[in-house]
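As structure tokens, the structure follows; a few thoughts come after it.
Removed from the display is one protein chain of the complex; every other protein chain stays in position.
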Amino acid sequence: MSDPALQARYQVLIHELRCVQCEDNSLADSDASIAADVRRQIRDMLNAGKSDREIKGYLVSRYSEFILFRPEYSWRNAWLWGLPLFLLIIGVVIAIRVIRQRVALVDNEDDADTSHT
Amino acid sequence: MNPRFLVPLGAFAALVVVLAVGINHSHEVGVLKSPLVGHQIPDWELPVLTDPTKSLGSRDLKGQWYVLNYWGAWCYSCRVEHPTLLQAQREGRVQIIGVDWVADNPDENAAALEMLSRQGNPYRQVVIDRDGRTAIDLGIAQAPESLLVNPQGVIVYKEPGVITPEIWRREFLARLPPQSAVPVANAGGS
Partner (left out) sequence: MLPELGHFALVLALVLAALQAFFGIVGPALGRDRWAAATTSAVAGQFVMVATAVGILVYAFVNFDFSVLYVAENSNSALPLMYRIAALWGAHEGSLLLWIFLLAVWTLAVAIASRNLPERFAARVLGVLGVLSFGFLLFTLATSDPFRRLIPAAADGRDLNPLLQDPGLAVHPPVLYTGYVGLAVAFSFACAAMLEGRMDPDWARWTRPWTTAAWAFLTCGIALGSWWSYYTLGWGGYWEWDPVENASFMPWLVATALIHSLAVTEKRGLFKSWTLLLAILAFSLSLLGTFLVRSGVLVSVHSFAADPSRGRFILAFLGLVIGGALTLYAWRAPLLKSNAGFDLLSRESFLLFNNILLVVAAATVLGGTLAPLIADTFGQSSLSVGPPYFRPTFLLAVIPLLLLLSVGVHANWKRGHLEAAVRPLLVTLVVAGLLGAAVVFGAYGGRHALAIIGFGIGSWIILSSLLDPVDRLRRHLSLSRAVLGMTLAHIGLAVAVIALTGVESYTSESDIALAAGASAQVGGYDFKLIGTQPIEGANYNAIRATVIVTRDGQPITTLYPESRTFWVQQQTRKVAGIYNRHGTDLFIALGDDLGAGRWSFRAQIRPLITLLWLGPLFMALGGALALSDRRYRMARAAARAAPPGARGEAY
């Protein structure tokens, strides 16, 4: 593609979309003829000035959300995107509670061993 | 017993449930559920296989039931499906429109004509999709795939793979009105 900005968007898109005929490959990593066709479709739509959202929206309307490697940011997927942060918060809370408990216990002890290993 | 020691077991039980459901659905894994089902078929128009100066499109078929069958001479599974389509055509409940999907095969046109003449032509009309744009617009992922379209132009069903006699009865015939008013087509091509 001639325009470097469009080329950059193109590269991102073909890595974020699934090859619909393959097991688990992106459009970028597929030899299938339909993948080549969809890549060409994306190039055409980019050259026609469509936004990434419109391009993805068109393909999702034809092939369902399954074609997206990046799940949509929607309320329906909120649990998926929120999960990592949720787990992290729980983990940190657990860590803090354990540490508090142990710090309270440490003052009653002698300090026999103060090495690294 | 402190209940927090039961949490791992509880979480694991939930996981097993999810996995068990997954096994039951495993035949559907990776099969795209087309979002076009239940909606208007996107307008399409393609040249006729035997006479590229003529074309056929969704507008010409408005008011009729039809099955749109994407296939190719290069496609092994399509050959498996072929006898079922021939039988369906003989029964004459609904017309089948074939779309020859060239994909990237340079000799597809000739190979397709040869296959139809040698193995029989189940299609009322055959069109050819050279550049794959229509395939994408109709959400076709591989061959063979078939769409059942009603007279209002709504896709009522999509078969994402080979049509077996069982599938033809259960999914296609079952959705047609009691006696479809489509004339039994001549066996030849368009």
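A and B are the chain letters, set down in written order, and residue numbers restart from 1 in every chain.
Keep this in mind: a residue touches a chain if its C-beta (ideal position, glycine included) is under 8 Å from a C-beta of that chain, and two chains touch if they have at least 3 such contacts.
Source: prediction; values computed, not measured.
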Shown chains touched by the chain that is not drawn here: A, B
Sites on subunit B contacted by the missing partner chain, in the whole complex: 1-2, 5-6, 8-9, 12-13, 15-30, 32-33, 106
Interface with the unshown chain - residue positions in subunit A: 11, 15-16, 18, 22-26, 28-29, 31, 64-71, 76-77, 80-81, 83-85, 87-88, 91-92, 94-95, 98-99, 102-109, 111, 113-117
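The rule is short, and it goes like this: only the chains that are shown with their structure count from here on.
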Subunit A to subunit B touching residues, read off their complex: 20-21, 23, 33-34, 36-38, 40-41, 59-64, 66-67
Partner subunit A, residues of subunit B touching it in the complex: 30, 32-36, 103-104, 131-133, 135-142
